[in-house]
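My questions will all concern the structure given below.
All protein chains but one are shown in place.
This part shows chain A:
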Amino acid sequence: MSRPELVAPPEIYYGDIEAKKYTKNTRNQQIQADMTYRALELLNLPPDEPAFLLDIGCGSGLSGEILDEEGYIWTGVDIAPSMLEVALEREVEGDLFLQDIGQGFGFRPGSFDGAISISVLQWLLNAETSHPTSSPPHRLARFFTTLHSSLRNPSRAVFQFYPSSDDQIQLITSIAQKAGFGGGIVVDYPNSKKARKVFLCLYVGGGGGSQQQLPEGLDGEEVDDSKVRFERRRERETAKQGKRGNVKDKHWILKKKELYRKRGKESVPRDSKFTGRKRRPVF
């Protein structure tokens, strides 16, 4: 597994080229979309109220597009200007902010109905300078306290992230709890190397009678979309067919004629039951 957070800080790592690459990669799009849907599921918002969400580390808007589709109104923050530029090109609906989440948010208390964050938290775990405000615990504390105050009561924040050790998980959850959040870690497919996903589910409020319950992680047989899809089916089907059909069969001819008609070519013969049939010898 690659660890880009160890290479350079996010605003430098995701420069113009890397930002484009990241956004265009269809496999990456698929993974990001799946995780966004799962995060929304974990967010457990009331179904028919349109909510106002915060997308932390929105990047090029891969997750934001899904929020748009699902009818949420959202605001995104990210530290990489190149990623935000790509997001602008993709014309996502949400408001975008160039912001370092480790410096904290300035949103008024109770602004958002929920927050999601896909593959971001691990970026907060590296110190870029020796200044005291640059240490990971300080940045995490600032991030979680300002986030806690900007969320409505009751609400949830769901973070998908890639921890590299249990210590990191421990550090993040303890700081989140100090900031006033309840909740904890949900691990999907804990026994799979590839499909394993770590979600941090945090709650604001929700005390009293109905204590918020930590959802179960997905388990069992993973739905494996991670390789090229339908590869096996394609193999099976080509094997079943034996050999490929004739190159210029009826289907092919019809397709070509359709194409010529669409292009406006004149004198394309009309289709009949004789189209593509073999002319038998007269004798």
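One rule holds in what follows: a residue touches a chain if its C-beta (ideal position, glycine included) is under 8 Å from a C-beta of that chain, and two chains touch if they have at least 3 such contacts; residues count from 1.
Basically, contacts and distances are computed from a predicted model.
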item	value
Hidden chain of the complex, named as in its UniProt record, picked from "Two-component response regulator 24-like", "Trm112p-domain-containing protein", "26S proteasome non-ATPase regulatory subunit 4 homolog" or "Mitochondrial inner membrane protease ATP23"	"Trm112p-domain-containing protein"
Touch with the omitted chain, as defined above, among A:A8, A:A33 or A:I73	A:I73
Residue ranges of chain A at the interface with the undisplayed chain	48-52, 71, 73, 75, 77, 79, 81, 84-85, 88, 93-100, 103-108, 110-111, 129, 131, 133-134, 142, 146, 150
